[in-house]
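With one protein chain withheld, the remaining protein chains of the complex are depicted in position.
Going in written order, the chains are labelled A and B, and every chain counts its residues from 1.
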Amino acid sequence: MSEHTQNPKAEAAVYLKTLIALLVLTAITVGASYIHFGSGAANVVVALTIATIKATLVALFFMHLLHDKPVNAIIAAAGFIFLGLFLMFTLLDFDTRDNLQPFNMHPQVTTPTPAPTAPEHR
Amino acid sequence: MSTSPVDLQHDPHGHGDDGHGHDDPHHQHHFTTMEQQFDTSKIGMWLFLATEVLLFGGLFVGFGMMQARFPEQFKEAHEHLQRPLGALNTVVLLISSWTMVMGVLSARTNQRKKLVIYLLITILCACIFLGVKYFEYSHKYEEGLLPGHYYSHHGDKIPTVNGANGYATFFSFYFMMTGLHGIHILVGIVLLAWIAVRGNRGEFNSSYYTPVDLVGLYWHLVDLIWIYLFPLYYLIS
Partner (left out) sequence: MAQALTHSDPHIGDRPRPAKNYLNATTGIWSWMTTVDHKRIGVMYLVAVTSAFFVGGMFALLVRLTLLTPSHKLFGKVLIDADTYNRLFTLHGAIMVFLFIIPSVPGSLANFVLPLMLGAKDVAFPRLNLASFYLWCTGAVLAVTSMIFGAVDTGWTFYTPYSTTTQNAVGLMTMAVFILGFSSIFTGLNFIATVHKLRAPGMGWFDMPLFVWGTYATAIIQVLATPVLGITMVLLALERVFNIGIFDPKIGGDPVLFQHFFWFYSHPAVYIMILPGMAIISEIIPTFSRKTIFGYKAIAYSSVALALLGFLVWGHHMFVAGQSELATVVFSALTFLVAIPSGVKLFNWLATMYKGNISLETPMLYAISFILLFAIGGLTGIFLGALSTDIHLTDTYFVVAHFHYVMMGGTVIAFIGGVHYWWPKITGRMYSEKWGRVGCSLVFIGFNMTFLTQFFLGSKGMPRRYYNYLEQYQPLHAFSTFGSWVLGMGLFITAAYLFASLRKPMDAPDNPWGGTTMEWLTSSPPIEHNFEEQPVLEHEPYDYRPKVKKHA
């Protein structure tokens, strides 16, 4: 097998350290959710960034991507990249939909006709 | 690369001299070596995981779009979710991921008993997760926080306008995403139990532990999805 274990104790230590890091990051993200970072969007960014760090740790160490053949990491990355493309282009549509009128529309302004004046008596 | 021909007609299993023990009962005939078979299985599993990422990802995209449509309702609806329970479930799944990878290591180092124990703890963690979820779901049911037209909660700040109930949509997504995730946990429990039974029978060792590794990868993906679900549903307010 390609993954002949050279040093199981060292490997187990890596796994344990990864778990501890993940638990610490979980505590951080829960704590951070109680702090208001300005706008709501900032909280989302912080939370998702921490989540991505955790996900990367799981992928690299628990799922062995760090020491595995590169093709597996490429496949994993492709899944996320294409999901990102789907999200990005859909947002491109949704976030730029403010114009309900065409750019070249000239709104019709009707000047009210003046009230007929009383006919002048000759 | 070796060009020594293998006579396939008389040796249809093509074992030849691969140096890895051609008597392995798990060696499939179309692979030349067990290593090739293992590497191929891994690629196959990663491809499947990529499809899962896109499957769940679609739900994340839908959630994101609906969040943009009903920002206030979604914000308020978030408050019904209990953060401590979500955090507990996160911790439970992370621990189960650790026990899983330790199980794979045990299989790879011929430690049969440890493998079974780690797998059983993983299953236990999965059951705890589902138990907490059941508790959460029943709470939602009591409060009327149900998906779609079953939504019957009172006391929401923003009234429903023209049939558009952002709260109902939020809980539709909540149940869809945690539900689909829960189904994957259930399937995972079945797979873990199957691996545990086979492991107990001594089927896995340092030269053949592929099923343990593959189930492990699946289990880590289930954890990965929750790593994203947790902040999105429980931590954003």
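Rule of thumb we're sticking to: a residue touches a chain if its C-beta (ideal position, glycine included) is under 8 Å from a C-beta of that chain, and two chains touch if they have at least 3 such contacts.
A quick note: this is a predicted structure, and the numbers were derived from the prediction, not measured.
In the full complex, the chain left out of view touches A, B. Contact with the omitted chain, checked across A:A27, A:A42 or A:L85, is made by A:L85. Interface residues of chain B facing the missing partner chain: 1-9, 12, 14, 28-31, 36, 39-40, 43-44, 47-48, 50-52, 54-59, 61-62, 65-66, 69-70, 147-150, 162-166, 168-169, 172-173, 176. Listed by residue number, the positions of chain A touching the unshown chain are 71, 78-79, 82, 85-86, 89-90, 92-97, 99.
As a working rule, only the chains that are shown with their structure count from here on.
Distance between chain centres (mean CA atoms), chain A to chain B: 21 Å. Interface residues of chain A, counted against chain B in their complex, comprise 1-5, 8, 11-12, 15-16, 18-19, 22-23, 26, 29-30, 32-33, 40, 43-44, 47-48, 50-51, 54-55, 58-59, 61-63, 68-69, 71-72, 75-76, 78-80, 82-83, 86-87, 90-91, 94. Those residues of chain B lying in contact with chain A across their complex are 34-35, 38-39, 42-43, 46-47, 49-54, 57-58, 60-61, 64-65, 68, 71, 75, 83, 87, 90-91, 94-95, 97-98, 100-102, 105, 108-109, 206-207, 209, 216-217, 220, 223-224, 227-228, 230-232, 234-237.
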